[in-house]
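Heads up, this is only part of the complex; the chains shown haven't been moved.
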Amino acid sequence: MSGAVGVDEYARLDVDRRTRTGVPEVVFGTGKPPEQTLRLLAELRAHDRTGPALATRCPEAVLDAAAEAFPGEVVSVDRTAATVTVGEPPPPTGQALVLTAGTTDLPVARECLVTLTALGVGAEVVADVGVAGLHRLLAKLDDVRAADCLVVVAGMDGALPSVVAGLVAAPVVGVPTSVGYGVAAGGVAAAATMLSSCSPGLAVVNIDNGFGAAVHVAKILKVACRG
Amino acid sequence: MSGAVGVDEYARLDVDRRTRTGVPEVVFGTGKPPEQTLRLLAELRAHDRTGPALATRCPEAVLDAAAEAFPGEVVSVDRTAATVTVGEPPPPTGQALVLTAGTTDLPVARECLVTLTALGVGAEVVADVGVAGLHRLLAKLDDVRAADCLVVVAGMDGALPSVVAGLVAAPVVGVPTSVGYGVAAGGVAAAATMLSSCSPGLAVVNIDNGFGAAVHVAKILKVACRG
């Protein structure tokens, strides 16, 4: 076998997804050749200009090539988040807060932040407020209580979302991260902790899935805006 | 050791939880002696009459004794859900839909329904619309798309929440159930499936945790009402 594989052979773009689910299709960069990611991003951008096109989990090669690949577009590359955004984000509505337990949870938090921004949600990250030093969280309690929605990103013991969910009335989404070693390796322990939370109402997404948490929050805030 | 163990010795009721988190403390009946559950229910009812007091996962003995234990109160016992509600629910706001993949997922769906009702959320169950016969779901598509929020309860393959989340703009919460056998036993496979969903924005709660899904939805709809 040889020759170029066209888009139709390997992908069936779901260009109608924004209409159907409120959130457009997004390119997931892991495991795709860089040129495939860039080409899919271009296709998405061409079909739907009501908001920016987004690619997550981009390898270095995509991050490096993105700016030149879309001449005449506003291209935003976040190297911590490993994301590429093509097009300007819509004006922000609502206020989401993304908390992280530790410093190394930052890439996941930023993937969440970038996605929220691309989806038109007002958002901010507050990093490194884990339970080993509870005063750091308590010092931010007013901000925490003021948010419409919270995303709490934590690896290792995954304890922070339970603590936060016990302090606020807003919906809280926990994002376990693969940060940790030993029994915490890969994030399964953090995920289990969050699913087992003694604080009712905490909902959880997959390990390292800052993107998914952002989409859930964006859907929540659309209910709010409709209400 | 001997003698009666008073409430203060084994529990520290969080009577302020409704103010702080929007949702009151609830009694979890598993592993507690029936009289402890009833006594804690009475304490909760005594401290906070802005809404009903609720006990979930009640053993038979609690379900049997509940009606007589609270004379002069509106007591509602759901034997499928294994819940006891003491006091009238608030008038319903919003509209949540609770879908189940199979017939045996019903107890979890009803725990969710009872909790939503007790928290003042309008809710309904549509049972047995799993992916083995997709037409059953598609026949309900208008109702599904009209809901403000969806809870999708599924055991075995846990595939239904992914399908639903790909069809609607409202936030979707997946509840894996322990229904199944072999590699599906205990619900871990269904939980993993939901967390791994290819439909973005699906958030997940613990296996069989209809209660937790209801609380998450109630918090979402409060954001909506505030908005």
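In order of appearance the chains are A and B, and numbering begins at 1 in each one.
The rule is short, and it goes like this: a contact is a pair of C-beta atoms (placed from the backbone, for glycine too) under 8 Å apart; a residue touches a chain by one contact, two chains touch by 3 or more.
Remember, it's a predicted structure, so these values are computed and weren't measured experimentally.
Here 2 of the identical protein chains are placed; the entire complex in the file holds 8 of them.
Here, only the chains that are shown with their structure count from here on.
Here the CA centre of chain A is 27 Å from the CA centre of chain B. Chain B makes touch with chain A in their complex at residues 20-23, 26, 94, 148-149, 165-173, 191, 195-197, 199-207, 211-213, 215-216, 218-227.
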